[in-house]
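As you look at this complex, bear in mind that one protein chain is not there, while each of the others sits in place.
And now, chain A:
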Amino acid sequence: MTDTTARPRTDGGVVAPAGGAVGTARTRLEGRDKVTGAARYAADVPFDGLAHGWLVLSTVARGRITSMDTAAVLGMPGVLGVVHHGNAPRLHPAGLFGPDGQLQLLQDDRVPHVGRPVALVVARTPQQARAGAAALTVTYAQEPHDTVFRAGHPAGRPAPAAPARPDADLGDVEAEIAAAPVVVDQRYTTPEEHHSAMEPHASMARWEDGRLEVVDSNQGSFMVARVLATLFGLDQEIVRVRAEHVGGGFGSKGVGPQLVLAVMAATLLRRPVRVALTRRQVFSTTGLRPATEQRLRLASDSTGRLRAIDHATAAFTSTIQEYVERNTEASNVMYAADAIRTRTTVVPLDLPTPGWMRGPGAAAGSFALESAMDELAQAVGVDPVELRLRNEPSAGPVSGLPFSSRNLAACLREGARRFGWADRDPRPGTRREGRWLLGTGVACGSYGAGALPSTAAITARADGSYTVSVGAADIGTGARTALALVAADALGVPPESVRMRIADSRLGAAWFAGGSKGTASWSWAVTAAAADLRERLASVDRVPPDGVTGRGDTTDAIGALGKQERQSYGAQFAEVAVDTGTGEVRVRRMLGMFAAGRIVNPLTARSQLVGGMTMGLSMALHEEGARDEALGALVNSDFAGYHISAHADVPDIEADWVEDVDDSNPSGIKGVGEVGIAGTAAAIANAVWHATGVRHRALPVRLDRVLESGFPAAR
């Protein structure tokens, strides 16, 4: 289908040039607003009569609220009200994916963890609200708590199966392990981690003419509006949620506590209320990646061909909502083996509910699997790149389904070539440069791809412009720009003639900026809308003054998709230097080669991948939420104590991709948001082993751990 199909006409009757926008590097559409400071985030938008809410968080890990001295606070300057479990609107069960206990805020006197919102103080200014919140005395009947996670915890229970991917039970794992000449059996741990998007969560809610209007910081305004409507028992028609600019999310910006509380306060006080979280409140109330403990058993023949993969993982959840960290996905899809078994355990503790954090499941799961693969390569005496190539499957190892496309081997080969892997001496602990020991490591990663039902509309105007309306979210990913390119090509017009309207629940049903499925899902809907529009335009001579609108809805098309294994893949290479005096690990360079379907905008896609790899570097070396056992509280809930990689920590990082044609959706997009972090930490930890000869199976690879490992004397 090329030039013969009907093309929309511009006002001069000139046929627009054909597409070709997808695949070209484009600066982001909203970039100018962002570099001038003109972009307005949720906490930046002014409203008349705006009041400000400030969260009061629980200070005990388990118990009941016995009293709250609201009278004293209500008498303070500027204070307009205190919302608490005694006066808060009653909520209905609701959540993004089924009822979510986290959203049932201020509904009773129970305290399930430290940092649970127990009240909201509302005042005329943020300072007055903050002063009121600090002055609010809350008394608790404290109960014994348990916040210490370990895999063998008696409260642990098998996780409910993931609908699309139940626990694997392929072949006889025990028999294969018993008969195999080489077995790796190790435990790996990853700590609690925090998303740390730069923009703290913020929401403004107000009632106007019987309608609820929300300015929010979220990853999907349509779905947030739907949850809000259900939660408060409202008709979704009267709820409007917008999130024009969002300062990062990484999975943390679903329906935030600040939003629920802002709506409560706006409802009770009948005036606009903004609730903006502080960084510490973000750490306490907006989700986290749970700590994991994973056992990996790999068995192979003497050439490294896998006979068994046995992957058991445990992670904590809260007592109010069951979040399952699905770490075993990679063990299901990465390598061929005669037997594969996966098991997932959840341990409910008196802790905040974890949530999706960039590469959920995959980031921690790939650390365990890909570290174990490196240990197997060492045990067998085969190069780690070669080991992975030898175990490349021809179909889903457990499911038996065909791959929509799989180009991991190309990533490994091309990455090895560019990185200079062929010259690598496999012996550990042999390269010294002054006080530094040097090493290189490799690891792979994958993340599920696909599209979820969405709608879009495109209106052609008489002036030759096209307005695309889609409930997408751009949390920094570049979705707005990518969708303009997709629309331009689908319409056969230059991208400059396309205007984007996104991040508004009124634009219709749309999937979330999540699961690396946002751009694929929205693009498909935009493509469908463009096809509809072209058909309509073919039957008119001129575009009428009020325009012509085409609509797309992918629900049926996605429902009709055949079953396939759909994943993005990556191979990552890292070089580290380890300081023999201090134990400090410095990453010197990293290369990631990815197979992630069609790349819409190389400029923004590369940033997404490099950003994911950097978060992986940060996970490998820096990030660790530390909890006090006696209090059950996070003790490093700020950027002084919770380290994320700064500019000086990050070396030369290169991300590139190989050709990867996935015909399972019209745009061929697989998503680049998560796959960048899958495998990074293992590549770095494997490089640390190569540098020092000591394995690190606990993240982060802190300098004290390096020193206490006996390095370098232990070699």
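As a convention for this text, a contact is a pair of C-beta atoms (placed from the backbone, for glycine too) under 8 Å apart; a residue touches a chain by one contact, two chains touch by 3 or more; residues count from 1.
Just so it is clear, contacts and distances are computed from a predicted model.
Chemist: Not counting the visible chains, the remaining one has a UniProt entry; which protein name from "Tryptophan synthase beta chain", "Nickel/cobalt transporter regulator", "(2Fe-2S)-binding protein" or "Dihydroorotase" does it give?
Modeler: Missing chain, UniProt protein name: "(2Fe-2S)-binding protein".
Chemist: Among A:653, A:669, A:684 or A:699, single out the residue that touches the unshown chain.
Modeler: Going through A:653, A:669, A:684 or A:699 one by one, A:653 is the residue touching the chain not shown.
Chemist: If I consider the whole complex, including the chain that's not displayed, which of A:19, A:63, A:200 or A:583 touches that chain?
Modeler: A:200
Chemist: Pick out which of A:59, A:142, A:236 or A:278 touches the chain that's been left out of the picture.
Modeler: A:278
Chemist: Looking beyond the chains shown, say which of A:478, A:570 or A:632 touches the absent one.
Modeler: Going through A:478, A:570 or A:632 one by one, A:478 is the residue touching the chain not shown.
Chemist: Touching the missing chain, which residues of chain A?
Modeler: Residues of chain A in touch with the missing chain: 25, 27-28, 30-41, 43-44, 46, 125-127, 195-200, 245-248, 250, 276, 278-279, 475-478, 603-604, 606-608, 610-615, 638-640, 644-648, 650, 652-653.
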